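Below is a slice of the complex: some chains, not all, each in place.
Note that the chains are named A, B and C in the order they appear, and that numbering of residues resets to 1 at the start of each chain.
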Amino acid sequence: MRPSGRAPDEMRTIQIETGYTKHAEGSVLIGFGETKVICTASVEERIPPFLRGKGEGWVTGEYSMLPRATHTRGNREAARGKQSGRTQEIQRLIGRSLRAVCDMKKLGERQITLDCDVIQADGGTRTASISGAWIALRLAVNKLMADGVISEDPITAKVAAISCGIYQGTPVLDLDYDEDSNADADANFVLIEGGLIAEAQATAEGAPYDEEAMLRMLRLARVGCDGIFTAQDEAIAG
Amino acid sequence: MRPSGRAPDEMRTIQIETGYTKHAEGSVLIGFGETKVICTASVEERIPPFLRGKGEGWVTGEYSMLPRATHTRGNREAARGKQSGRTQEIQRLIGRSLRAVCDMKKLGERQITLDCDVIQADGGTRTASISGAWIALRLAVNKLMADGVISEDPITAKVAAISCGIYQGTPVLDLDYDEDSNADADANFVLIEGGLIAEAQATAEGAPYDEEAMLRMLRLARVGCDGIFTAQDEAIAG
Amino acid sequence: MRPSGRAPDEMRTIQIETGYTKHAEGSVLIGFGETKVICTASVEERIPPFLRGKGEGWVTGEYSMLPRATHTRGNREAARGKQSGRTQEIQRLIGRSLRAVCDMKKLGERQITLDCDVIQADGGTRTASISGAWIALRLAVNKLMADGVISEDPITAKVAAISCGIYQGTPVLDLDYDEDSNADADANFVLIEGGLIAEAQATAEGAPYDEEAMLRMLRLARVGCDGIFTAQDEAIAG
């Protein structure tokens, strides 16, 4: 039924390559099928002005797509001179999602920036970014702890994200671009290890949806995120 | 329990003044308690480039706050030279919400822009904007139909939006600024008359939430939107 | 003779509603006929860099029009990414006009920003802004004095502004949009209670004018500003 031939609750293959670039304190190339994102965590010994003197740190996210990550070439945002609303919406979501599992007091007065750069897009770039950014954050924090910079682990749990949708009336998990373009509704869930929700966003694209559909998408998301948590564990252990 | 003294499922007073400004095809001043937004619908006989030749129209939203709509004065976005991520996220939400109840073929090759300008903010500005924008849109479309420009009504249903949150463990409806600033979770629902959902967004601010909390917030939102639908009817009839 | 049917020296009805928004230290909705402007005065305990260490304050103005304040919708300046030359010229005029009646030593090291946001435009938006901004400033300063923040009143006089023009050879007062669009000359006067001039600007639009015309416009402006001074007094007393 799905263009991809996958079962409704079937994820795409997750590929994770840690240490993908050498300068960042944490880095990973994460792939969900043909969607591929480089996530890096950069530690800086400075904090944004609104936090000065509070003894707390900050975690923030940035997001971009290479111009030809997509089917047709998009204009480079740096050349256009501003970031699109979509880009800003996604980077705000990435930052919130990672802050949901980070104790800012334990992090101390430093900032970790999670850069998520999509090198190939095939649906689900924002959720792959969040799932990969957690790994980069984990690696960077591990380094800070190994270096003795931080004594207590500020990361309180794993966080993962996945998209769901209603495709021809059926809730499906982890939509690729073709499925996403034709879905009636499109949802993104950011879940925390253990079952709590950090963020749920479900948008009607072609037709409004009911409560039942929302719940069924959430349950699919739980299946998906469990798979991602396992992959995150293996990647960090690896 | 709530700082406002309201019951968990109690809305603030809704005030609606139609025809608030004279130039727009549709205009309204909508108030949810101390939150006040001017919504105007402007009809233009042109469409965005990506729609040319398709025989369809477009509905889009813009959002702004007056610099001193808030407790402390914010910088004017026009002076800073760019709109914040928050502003862009909200205007995208307004546009999607209104497009969910508009048949673009029936609208014909014209664009309606819904400008939502917050003159006083006390929580829930984006949901007041959507609820008010529908009234402005309805008035503008009524005018187009009365003028014989459009023959079939392109508006398929009413749409309304309301915020909910988890305040000290309890789901509450229609948060004001004080409540919103201290809520553990913050949700916005865009509902369509009849019960379907156009958009659901629930974000953990202080602590992640569970499925039960999300459902309870959605049920509160239904109560709230029913009240708004009634107010919209009265305003249009008025 | 005038499209509005008014006598050459007849002003439009002035409507003033103080306390129009609740967060600003001073706020007012001012109307000159169909022209309506929200003016707020925001007090901030900081001064621009060029004044640091001088023991003086600063008064500045900002101006904007809602996109659909006018007959046809204009682009939002925040979306275009810059303020027009017209906007900047008007905000500079507002700032200068209010500074002309404010003793910066008595104000002390704080800044008052006068935001003038036009919600409906029908000619004379800049002069309505100045006349309304004075009321907002007066209210904010009254509050600072009542709170004991300032001991001596820094406001030295009332200031008001009004437009005049040459319409079909006749000098007329307080032009609305239709009159302004067809005037041969267009003038704005900023007068100080007692008769002195803070600013005079008279521009030939259709045809140059002579000294006599300029003087007759100035005399009409005196009539108009006397009416505004009275309205300001009543609004503050109100």
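Things to note:
By our rule, contacts are C-beta pairs under 8 Å (C-beta built on N, C-alpha and C of every residue); 3 or more make two chains touch, one makes a residue touch a chain.
The model shown is predicted, which means the values in this text are computed figures rather than measured ones.
Shown chains number 3; the total number of identical copies in the complete complex of this file is 6.
Here is the rule we use: only the chains that are shown with their structure count from here on.
If you sketch which chains touch which, the chains link end to end in a single open path, with no loop closing it.
Centre-to-centre spacing of subunit A and subunit B amounts to 28 Å, using the average Cα coordinate of each chain. In whole angstrom, the spacing between the mean C-alpha positions of subunit B and subunit C is 32.
Chain centres here are Cα averages; for subunit A and subunit C they lie 50 Å apart. Chain contacts: subunit B has residues 82 touching two or more partner chains. Subunit C contributes residues 21-24, 27, 34, 36, 38, 40, 42, 44, 62, 64, 66-73, 76-79, 81-83, 87, 113, 115, 117, 119-121 to its touches with subunit B in the complex.
By the touch rule above, subunit A contacts subunit B in their complex via residues 82, 84-86, 88-89, 91-92, 96, 100, 192, 195-204, 208-211, 214-215, 218.
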